[in-house]
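Omission of a single protein chain aside, the complex is shown with its protein chains in their original locations.
We call the chains A, B and C, going by the order they appear; numbering starts again at 1 in every chain.
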Amino acid sequence: MKSLSVKLFAKARDLVGSPTVELPWSDGETVAALKQRLSEQCPDLKPLVPRLLVAVNNNYAADDCVLKTTDEVACFPPVSGG
Amino acid sequence: MKSLSVKLFAKARDLVGSPTVELPWSDGETVAALKQRLSEQCPDLKPLVPRLLVAVNNNYAADDCVLKTTDEVACFPPVSGG
Amino acid sequence: MVCVCLVFGSWTLVFLINTTMISLTHEPIDYHSLTEAVRSPQSGAVVLFLGTVRELTAGRQTVALDYEGYPEMARAKLEELEQAARSRWPIDKVAIVHRLGHLELGDISVAVAVSCPHRKQAFEAGQFLIDELKVSVPIWKRENWADGSTEWVHPGGEMTKGEIDGAKG
Partner (left out) sequence: MVCVCLVFGSWTLVFLINTTMISLTHEPIDYHSLTEAVRSPQSGAVVLFLGTVRELTAGRQTVALDYEGYPEMARAKLEELEQAARSRWPIDKVAIVHRLGHLELGDISVAVAVSCPHRKQAFEAGQFLIDELKVSVPIWKRENWADGSTEWVHPGGEMTKGEIDGAKG
């Protein structure tokens, strides 16, 4: 099975304890599946998952967006720059 | 008769050709009288008089404001700073 | 804000004085110092406005502007504006400087810097200060057009021919 590399930032990275996480992945799966997978594989991240934003190739992605293992995928909490 | 010293600025000063003008003045006369006097004594200023602003002691003054010869009085066109 | 305390025996009088940083200058405006002067750890937001000499005004080409002021009254009006802004927004510090004299294209004619706890306040206060400055502070500009002519700018536009003829008649 292929794997999807997911970058993590800010509190998401701190909770997981790593700047990236590798998830088993089948082409055709969506952002919603990614969030489900993250909750299972990283229990410490679970409380933050409902608020996580997902970015695909530098754009925000909705729950029904399909992810390929070649995509650049990132997960992070609501932004607080400025 | 006493006289009122009136500072002029910008186009008003250019039209009169002097930074101040001395007007014969009786205590109790108003800003409206000042404008009338300016039109008579300085014909070149007459077209600008309807638009002139009058300041008394660093505050804008309305036509019914009474001027004393000890006041600091200035006349100038609408401002255009900034 | 400066706090001055006078102690008389067992009495203490406390004065809170808003430090005004308002000036007119014939030198180029140092907006960097102006901005530094309003920064503070109490304020998360600083807004600086610069007015600069623009090349085109209503399609006509400017080569320079001359600014003239009525200095005592201009300073008094600027201090009134500062107080008016402070009564509407929780302003930490304000600094305003207007340049007078001969300005070339691109030169800075006016700088307004304001600091507030939050950004919306700072934007609103900064815009209020420059908007009001332009309508109430006795300063005037004279255009130096590219064709060599000069012209005092005053809102309401040039005198109409009727007004000029009326004056001559």
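Definition applied: contacts are C-beta pairs under 8 Å (C-beta built on N, C-alpha and C of every residue); 3 or more make two chains touch, one makes a residue touch a chain.
Here the structure is a predicted model, which is why all the values come from computation and not from measurement.
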Chains on display which the left-out chain touches in the complete complex: A, C
Touching residues (missing chain, whole complex) on chain C: 31-32, 35, 39-56, 105-106, 117, 119-120, 122-123, 126-127, 130-131
Missing-partner contacts on chain A, residue numbers: 7, 9-11, 14, 43-44, 46-48, 50-51, 53, 55, 58-60, 74, 76-82
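In the analysis below, only the chains that are shown with their structure count from here on.
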Euclidean distance of C-alpha centroids - chain A vs chain C, Å: 50
Inter-centroid spacing, chain B versus chain A (mean Cα positions, whole Å): 73
